[in-house]
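The complex is shown incomplete by one protein chain, all other protein chains being positioned as in the whole.
Chain nomenclature is as follows: A, B and C, assigned in order of appearance, with residue numbering initiated at 1 for each chain independently.
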Amino acid sequence: MSDKQIRFPFRGLWEGMWLTLKTMLKPAPVTMYPQVQEEPVPRARGVIALDVEACTVCMLCARECPDWCIYIEGHKEEQPPSKPGGRPRVRATLDRFDIDYSLCMYCGICVEVCPFDALFWTPEYEYSEPKITNLLHNMDKLTYWLGTVPDQPPLEKS
Amino acid sequence: MNFWLELIIKLVAILGFVLTGALVVIYAELKAGSHMQGRIGPYYAGVRWGWAQPLADGLKFLQKEDLSPTGADRTIYGLAPYVVMMSTIAVFVVIPFGPDMVGRDLDLGIYFILAISSLSVLGILMAGWSSANKYSLMGGLRAAAQLIAYELPLVLAAAAVVVQAGTMSMNGIVLAQSETWFTVAGIDVAMPFLLKGQIISFIIFMIAVVAELSRIPFDMPIAESELTMGYLTEYSGIRFTMFFLGEYASMIAFSAIAATLFLGGYAAPGVPDGLANLVGPGVMLLKIALLVFVIIWIRWTWPRLREDQLQRLAWFWLIPIALANIAVVAIFKVVF
Amino acid sequence: MTDLAMIHRSESAVSIELQTPDMTLNIGPQHPSTHGVLRLIAKVAGERVTDVEPVIGYMHRGYEKLSEVRTYAQITTLVNRIDWVAGFASEVPFIIGVEKLMGVEAPPRAQYIRMILTELARMASHLVFMSSYPLELGATTPLMYALREREYILELIEEVTGGRFHPNFNRVGGVKPVYGGGSMTKKWSLDLPEGFLQRARDAMDRMEQICDDIDTLVSDNELIKMRTVGIGVIPRDKALEYGLTGPNLRASGVAYDLRKVENLLPYDEIDFDIAVRQGGDCYDRYVLRIEEVRQSSRIVRQAVDQIPSGPLQTKVPRVLKAPRGQVYSRGENPKGEFGYHIVSEGARMPYRLKIRSTSFSNLSILPWILQDALIPDLVAIMGSLDFVLGDVDR
Partner (left out) sequence: MSDTPDTPTTETDVVEAAEHDGVETGALQQWADALVEELGALGSTVEFDTVRIHVDPARWVETINQARKKLELFSWLSAIDWSKDVEVGDPVDDVDTLEERFEVLCRLSSVENADGAIFVAVIDRENPFIDSLMPTIGGAEWHEREAHEMFGIDFVGNTNLIPLYLPDDFIGNPLLKSYPLLSREVKPWPGDVDVEPMPELPEIEATDDVESDTEGEES
């Protein structure tokens, strides 16, 4: 702000130089990335993890995805009845669950609509690839991320 | 000593000094600039503090393809960086680093410097014209206008010193500053011209130097945000390296001139005559480093002026003030 | 101005005499000061621009068309990509438009969270401006200072929403309340994380500090004043004719701020001032944004202190179908009026979505304002309008 009081001529120039000099003598606020890794916040939308056991192949995520980047295939298997003498039950099993991260917008709608707790966000971010086709994460890769899902952090008391 | 041997030694010494000096200044700019911005700057090249970054950059530039645009005038385009580089290196011939440590102590030392350093305008114009690029052309024209406009205050500011010193020899100017000016309590006090009433000349000289170097706040010829890179737009590889080294070498050169004219050159208080040749270069380098740092410091703090404001500053302010300053200095010289 | 006009007259006299044709200078789409992919075809006579034709559309992503095949929940992910430096601020008007259509209103806590995050987004956007504008004038250091501080703002946004640039945190009827739809993740509330309010206060301290620093380094700098004062003056009537809004309009002396005018968010419970300046030149547009950051930090401090408790979302149907009707909903984006005209035909997707993006209108004044500017001023004026190409091209 240009203040009204009489200013020493070119005071702005010297004050600016004083500021840069002060900054130069202070330690730089830098995180040395590959050696020191910054901890992302627990809610960060880094990558999506898949719990294969929980998935029921209901296709909700694939249908709600705005980018059509989730590909699911599955089949049904007959399972032994839970109670002896009961009706044999049918269980859907995943054959394929791919997320194409080159298309993904990281909106999180799939995680939100999943009714069976099969999809989770994890804050992991180091999965860039030299080839774009490698960004298609298959079931194994998505399951691997499951180990990195953070616990819910405490909330602000309201 | 054999004339040719001496020539070769001096040549190698000057070239070596210019090139290593330029690399050191580049490193200083990278480091100081980034710390002023709250960054760290080069970090990996070399083992510590990224000291080898300028070397690595140089190697990278050498490997790069040396492009020249289709419409370029190849001969002139190729020649331009060397003209700039040559004019810079030639300046060092007359800069004294000690009573005897000087390429050649010309009687007209400062005259030679001002003449030869203005040759770089030619190289820049050549680069701007031959690149067959509108940005380059505009950059080249801006550079020509700017360098010619600031050659005058530069010369006039130096002339004031010459008037006071009574000699044009660089060594003579240094000696004039190590003469006893007055004696207090039995101690002979020698003062550099900066403190002998040449402060106005010094400021004008430094402003003109920054303009001559085309550095912020006077970097319109390369104005990155306006003309992409001005006359450097089309250059790559070894030719760009030449311009780049040339820029930093001339930073040293002009700082050396300013140090000689205003800060007493290689002379330092309390140094016995016998050691002057030994201590002199160190003193000189310190003074150069100080001025170079100020130039770097300004570059990382201030914004850029506009072309017409720059011309107005030169013609309306610097040149009249410098002329008046010469008159004042001459009057004092005659009266006292 | 008179000096410039004088120079111009003499220049044109010379050019008539010598019959020098104007040179066509192509600036962009890859040029350091066009913020991405804006292209200007400029006719220049020496350093003076006689005519300029902006070419946009290199980044046209067709969001209006894409919205017609997406449900309202999916469109939220698109709209925060229009003006990506302030993603949250462009989400809010859209979601409030849909809320108006559906007749729901967000609970107070959600509205306060929206307000805090909108102001944080505003600060982030203005910090980008405060960093990039001096860069266009040749000062490189403010860039690093301002972006360094912006990191604290982005971290706050990420802490709450999970996204630094694309929060996608607004839901019809409030903000995203829970982590997921499953029996377990449904229990994971997405209320403000612990310590957020204190960290927000700390960040506001930093904001005020960086405003002072930028003032010292840039606003008070005589060279910056030489470059910007009296340059690119936009008079009030021209600003209104070209649909300029936000800081660009307020710098021309119009105290028009949708935060005060529209009651989308509970700004009426907060005490803050509209920053107005009268000159309408580049310097005023620049300084006004710094003042707005100060006001935003005032808003955040108050909002953080008086944030009410309560639910994050009201009850809304799982399948969102907006009833038939047309609604125009607008909010104060950091760059100005950001509006959505939603035409609903009672389906899950809008029949048509017109996005009134701010930078598009702000940039449309370029051909008028750049006439007879010098090339260095062209850069200074263009930068002072503070546009984002994603916002121009949609």
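Throughout what follows, contacts are C-beta pairs under 8 Å (C-beta built on N, C-alpha and C of every residue); 3 or more make two chains touch, one makes a residue touch a chain.
Just so we're clear, the structure is a prediction, and the values are computed from it rather than from any experiment.
S.K.: What shown chains does the left-out chain touch?
M.R.: Result: the unshown chain touches A, C.
S.K.: Could you tell which one of A:V30, A:V52 or A:A92 touches the chain left off the display?
M.R.: A:A92
S.K.: Kindly state which of the options C:S189, C:Q302 or C:S364 is in contact with the chain not pictured.
M.R.: For the chain that is not drawn, the touching residue is C:S364.
S.K.: Among C:E68, C:E151 or C:D372, which one touches the chain that has been omitted from the display?
M.R.: Of these options, the touching residue for the absent chain is C:E68.
S.K.: Could you list which residues of chain C touch the chain missing from the display?
M.R.: Counting only chain C, the missing chain is touched by 56-57, 60, 62, 64-66, 68-69, 99-105, 107, 238, 240-243, 245, 249, 254, 256, 261-262, 314-319, 321, 323-328, 337, 339, 341, 343, 345-352, 354, 356, 360-361, 364-365, 368, 393.
S.K.: Tell me where the left-out chain touches chain A, residue by residue.
M.R.: 56-59, 62-63, 65, 68-78, 82, 89-92, 116
Methods note: only the chains that are shown with their structure count from here on.
S.K.: Make each chain a node and each touching pair an edge, then name the shape: line, ring, star, complete, other.
M.R.: The chain contacts form a complete graph, every chain touching every other.
S.K.: Quick check: which two chains are joined by the most contacting C-beta pairs?
M.R.: Pair with the most C-beta pairs in contact: A-C.
S.K.: With centres defined as the mean C-alpha position, give me the chain A-chain C separation in Å.
M.R.: About 26 Å, centre to centre.
S.K.: Return the residues of chain C touching two or more other chains; collapse runs of consecutive numbers into ranges.
M.R.: Expected reply: 141, 145, 148, 217-218, 221, 223-224.
S.K.: Among the residues of chain A, which are close enough to touch at least two other chains?
M.R.: Residue numbers touching two or more other chains: 13, 16, 19-20, 23, 29.
S.K.: Which of the residues in chain C end up touching chain A in this complex?
M.R.: Result: residues 70-71, 73-74, 76-78, 81, 109, 141, 145, 148, 155, 158-163, 166, 168, 176, 179-185, 188-197, 213, 215-225, 287, 290-291, 307, 309-310 of chain C touch chain A.
S.K.: Report the residues of chain A in contact with chain B in the complex, numbered from low to high.
M.R.: Residue list for chain A touching chain B: 13, 16-17, 19-21, 23-26, 28-30, 32.
S.K.: Can you name the residues of chain B that touch chain A in the complex?
M.R.: By the definition above, chain B touches chain A via 32, 34-40, 43, 297-298, 300-302.
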